[in-house]
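Only a single protein chain was left out; the remaining protein chains are all shown in position.
Let's look at chain A:
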Amino acid sequence: MSESLPLLVSHDFMALAHDAGLAEQPGPSFGAACRYQDFWWLAYADGWLRVTDPFMSTELDARAARLRNASAPGGT
């Protein structure tokens, strides 16, 4: 699937994906990265760059999980 995904998409594209519920941010005030099509994407001046680095993906997964746990009911 990753072969068919572009390495970057526009801000408008990601905004549409977000509105359609296809893209998800790790947290409400965490706007620098989002999850779309099983990849992390990082915002930059002209759009969103797909994170292809396994270390970065793992790091984002772990930190997003920490944020989710903190936001979950009963979590802190």
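Assume a contact is a pair of C-beta atoms (placed from the backbone, for glycine too) under 8 Å apart; a residue touches a chain by one contact, two chains touch by 3 or more; residues count from 1.
Throughout what follows, contacts and distances are computed from a predicted model.
Undergrad: Would you mind picking the UniProt name of the chain not drawn here, from "Cytochrome b561 bacterial/Ni-hydrogenase domain-containing protein", "RsbT antagonist protein RsbS", "Positive regulator of CheA protein activity (CheW)" or "DNA helicase DnaB-like N-terminal domain-containing protein"?
TA: Matching the unshown chain against "Cytochrome b561 bacterial/Ni-hydrogenase domain-containing protein", "RsbT antagonist protein RsbS", "Positive regulator of CheA protein activity (CheW)" or "DNA helicase DnaB-like N-terminal domain-containing protein" yields "DNA helicase DnaB-like N-terminal domain-containing protein".
Undergrad: Residue by residue, what part of chain A touches the chain that was omitted?
TA: 7-8, 11, 27-33, 42-46, 49-53, 55-56, 59-60, 63, 66-67, 69-70, 75-76
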